[in-house]
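Only one protein chain is missing; all other protein chains are in place.
Moving on, here comes subunit A:
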Amino acid sequence: MFFLKNLEKTIELHPSFFGPLIRSHIHRELLTKEEGSSTGKFTIVCILDSFEISDGQVKPGSGSADYIVHYRAIVWRPYKGEVMDGVVTSVLASGFFVDCGSLQAFVGRAMIPSEICYDANATPPQWTDNGDQVIEKGTNIRIKIKGLRSEVDKMYAIGTMKEDYLGPLQQ
């Protein structure tokens, strides 16, 4: 789910950037460092334009200055039970991996409907019901999150396909 969130970030700036363009330097730094990063709870998708920069504070000894930036960003946080779309990245005998943006999810054998079977002899191997449902690398797929766990900068998810309207999306 997407949220609008107020966030704060301390940016350290080298003295060589002090000058009339300091604001744009801070902005650039903020965008490169924060956009796309994951805190383990949520991913920062997009930083909005309006942000406040505090007065800089020179750090003793180094000459660098710290600026505290308050900004608003669109963040994305997955929830257990959420349905989402992703792309299959890798297919195994025990299931397959799906990338949903910054979240990597695994759909195990137990979470795949019984009519879809693993075909190891296909090149490359795939999960298929021998009809129009084929799951291979690059397939767009809709899954539901069954379990979620976050580490410091990473999230893991278990997905399921065993419910209505889940599975490979028709191109």
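FYI, a contact is a pair of C-beta atoms (placed from the backbone, for glycine too) under 8 Å apart; a residue touches a chain by one contact, two chains touch by 3 or more; residues count from 1.
Convention: contacts and distances are computed from a predicted model.
Missing chain, UniProt name from the options "serine C-palmitoyltransferase", "Trafficking protein particle complex subunit", "Ribosomal RNA-processing protein 43" or "RNA polymerase II subunit A C-terminal domain phosphatase": "RNA polymerase II subunit A C-terminal domain phosphatase".
Although one chain is not drawn, the whole complex shows that of A:I26, A:I47, A:V91 or A:I135 it is A:V91 that touches it.
Not every partner is drawn; the one left out touches subunit A at residues 80, 90-95, 97, 104, 106, 108-111, 120-121, 123-125, 137, 146-149, 151, 154, 156-158, 160.
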